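A single protein chain has been removed from this complex, and every other one stays in its place.
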Amino acid sequence: MLVVDRHGGLVRINEAARLLLPDAASGDWLHERVPPWLSDAHRRICDGLSDAGSGPPTGRIRDRFLEAHPTTGDDGDVVWWLVDETDRRFAETALLDVRARSEILAEVSGALLSTLNAGRCMEMAASMATEHLAEAAVLVAPPQGRRHPLTFARRGGPVTQTVRQVDVSAVPGLAEALQGFPPVPARWIDPADLPDWVVPEGFTSPVGSVIVTPLPGHGVPAGALILLRSGTERAFSESEEVFARLFAARAGAALSAARLYTEQAAITTTLMRELLPPALHHVHGVEYAGGYRASKDHERVGGDFYDVHPSADPSGETLVVLGDVAGKGLDAAVLTGKIRNTLHALLPLAEDHRRILNLLNGALLSSHHTRFATLVLVSVLNRDGRTRLRLTSAGHLPPLLARADGTVEEVATRGTLVGALPTVEARTVETVLAPGETCLLYTDGIVEARGGPLGDDFLGTERLKRALAECAGMQAEAVVERIQMLAAQWIREGRHDDMAVVAITAPRASSHAGDEESGRNGWRNT
Amino acid sequence: MRQATATDTVVERLWRAAVEGDEPAAASVVHEALDAGVPEETLLLDVLARVQARVGVEWAADRITVAQEHAVTAINERIVASLAHRRTGGGTAPFRGRVTVSCVDGEWHAFPARLVAEVLSLHGWRVDYLGAQTPTPHLVAHLHQSNPDAVLLSGSIPTHLPAAHAAITACQAVGVPVLAGGRAFGPDGRYARTLCADRWAPDARGALAVLDGGVARPNASAGRQAVDDLPHLADQEYTMVVRSRHRLVKQTLADLEDRFPPMRAYDDLQRERTAEDIAHIVDFLATSLYVDDPELFTTFLVWTADVLGVRGVPARFLVASLDVLAEQLRDFPRTMRAIERGAAALGAHAVRTGSGSGSGS
Partner (left out) sequence: MSGFPSTEFALELVRESDSLFVRVTGDLDYDTCDELVDGITEHLTGDGTPPRCVRLDFDGLTHIDSSGLSALLLVHRRAGALGATLHLDNRPDFLERMLHITNVLDHLTGPPPGSRSGRSAG
């Protein structure tokens, strides 16, 4: 308690106040002994300026936080009751910190979980660590072989990533953190012990304080995070260490999810590589093009397949296969893989379509199921400018021929589906393609595409034929694109089955004399 | 000036060979020009791009068939591939970064995206080109795997804008910025802004400049949804029109018999073409509601009036279709405004071109 006269002179000071203001004595000027927030408040009261409604003045004196409640006496003296609010204030600040930190953690999780790319995830984690926790951060990932992926970040600087062989045991607590042991308290780590590789480029001032914390993962650690502060900054407090652990937990969870996804995606890519439709090229003077769309748009593989097996030399027949396995998705795709491999092995027998089909049939028969395939085999021979085809359908939709005069023919080959009956009957049909003519192989997903302007019609063979009639003289790629576009525009967003098309086209005569020579330029990617 | 003239000649020769479907001749035109010292970038952007652009113009004017359209595109694609093939190993530009080039889900016109991909490759960008008709889930899976600096999203047909919006939001949600390009986004890129793409570029050179300037990563934790960008969608008019698309087309087709007498003599094929035309009208109407810009609708109608006009379908067909649609959509104010604007634009266009729609049949 202080008593101050209206001129600002100290009249009395009690014991408690003397502890706070040990140098103050009666007769001193108030403004020379207390901070301005209190002396100014006194002057306002004496000048009759009331602070009604704004609450008592508050401020610091030394390390305490105080509220000052004035009582004006009849003689104009003011009695100031100083109430120590330090502890309450501390609690309030702590609460605000907690709120801010949980906001930061939510933001960190949101940002990190948005990516499933491990590199990007580490980049963001290191960058956000420098934003919220430290001046610099180094994220050390578990080793790949002998080398560790390292991510360096400096507040306000760029994030850099390298893969290097480093001695993790040189950093106190790092080897332990990478094995998932609890973090070593920051005060135990002497910054002077840090090896140079830990300090990011551009971090010039000496390191004053260090946190090394594990990034907990799914059972195994996802890495470790090293946080650095320079000597000129205040050292990491205990509560900051706790916060760093929480941050690391979020980062570790996100990083583990990203790594898991990356591994799964890599496995899927490897397994699917063999099942993806091949890119087709022009072979021995005949154009081939193929197009594929899986029934579910998030899948890349399905029950339709095609292959072109070029003969070793131009005088031999090239074998084209297009087929469809009953079913959809990965199960069906695995069976297409089996069929494609079997047919590849049977290529030496390609002269006899029926024999190939019966051998394939035998390989596919199973007592467990009746999952069958339908397919078309086409042997193509280009000799003396004539493209001769031998076509055999095994339960498949008849191939279509786009003739130069704009008519479209169905090839009258017919045979038994493969893989469900003891034997296969099939009839092979021969035909010749004139220059500019195309033979189109397609799966039922095309003609059974449902949609159209009214929403519920099948695309149907007639519409397919009509579109194909316009394709006389077009290159194989253009025909495939035309048919795929027709189907896609027909179904729009609707449900559809797997759809595959292959075009076999006899090239048109060119006005360009240097046809042979132009292969040198690489434009004909045979 | 001489360079321009030389380029014009190459364009003309390439066009003639391509429209004839003569691929060897077309390829030699381009490769001879390359051998004669025309830079590859010039061939891509000032020759092949111009030939491709001419495809659309000539088709609209009914001077080439759909089949020829595909033929020219296929030849152009193969020539671009052959140029890339020839270049293999010759890339001298320093590495700039990695980008993904993709078409909007449902978009078949891949050639503009292909040109952008090639030009960026020439300038040192590592490009993953995903091609036409890329399902958005494939695109996002690819981004997770490759972590590119940006996605270049190409769209040619405006009706794919809602799909483009979904792709933009999905890319940004994984922290990858989107540079939108292509005719679908409007001549001034206005729909790229409407759909909150990070950047827009009018062409391949523009895209290169934007990338060279650097594109900041979006805030991935923002978690935006379509309605956050486009609050007008809350009125449900877009949803309504899309959901009742088939019913609208059927009803319009039926009612048109009365309003548009020539239809009574149509055969099945002609009726199907008419149904397709009506479906297009509904699609563009819905898209204009999505981006809340009636001009998207009017632009389409005026263009269609010309396309139908040269094919002998009177402009009255469009006006009558709008009348019938308006009767079915009377309760939807935003939709009605678009239809009214469309009818007015068709009227003004008819006056301009002298193809009077009011004069008797």
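In order of appearance the chains are A and B, and numbering begins at 1 in each one.
Here is the rule we use: contacts are C-beta pairs under 8 Å (C-beta built on N, C-alpha and C of every residue); 3 or more make two chains touch, one makes a residue touch a chain.
No experiment lies behind these values; they were computed from the predicted model shown.
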Open item on the list: Given that one chain is not shown, what are the shown chains it touches?
Closed with: A
- [ ] From the listed residues A:89, A:414, A:465 or A:512, report the one that touches the chain absent from this view.
- [x] A:414
Open item on the list: Can you tell me which of A:395, A:436, A:453 or A:507 touches the chain that was removed from the display?
Closed with: A:395
- [ ] Can you work out which residue in A:327, A:453 or A:507 touches the chain that's missing from view?
- [x] A:327
Open item on the list: List every residue of chain A that touches the chain not included in the displayed model.
Closed with: 303, 324-328, 369-372, 374, 393, 395-398, 414-417, 420-421, 425, 444, 448, 450-451, 455-456, 493-495, 497
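Quick note on the criterion: only the chains that are shown with their structure count from here on.
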- [ ] Averaged over CA atoms, how far is the centre of chain A from the centre of chain B? Could you give it in whole Å?
- [x] 27
TODO: Could you pull out which chain B residues touch chain A in their complex?
DONE: 17, 20-25, 27-28, 31, 65-67, 70-71, 73-75, 77-79, 81-82, 85-86, 105-106, 108, 133, 135, 137-138, 141, 143-147, 173-175, 219-221, 223, 245-246, 249-250, 253, 269, 272, 275-276, 278-279
Task: chain B partner contacts - residues on chain A that touch it in the complex - done: 107, 110-111, 114-117, 119-120, 124, 258, 261-262, 265, 293, 297-298, 300, 436, 452-456, 466, 470-475, 477-479, 481-482, 484-485, 488, 492-493, 507-508, 510-512, 514-515, 518, 521-525
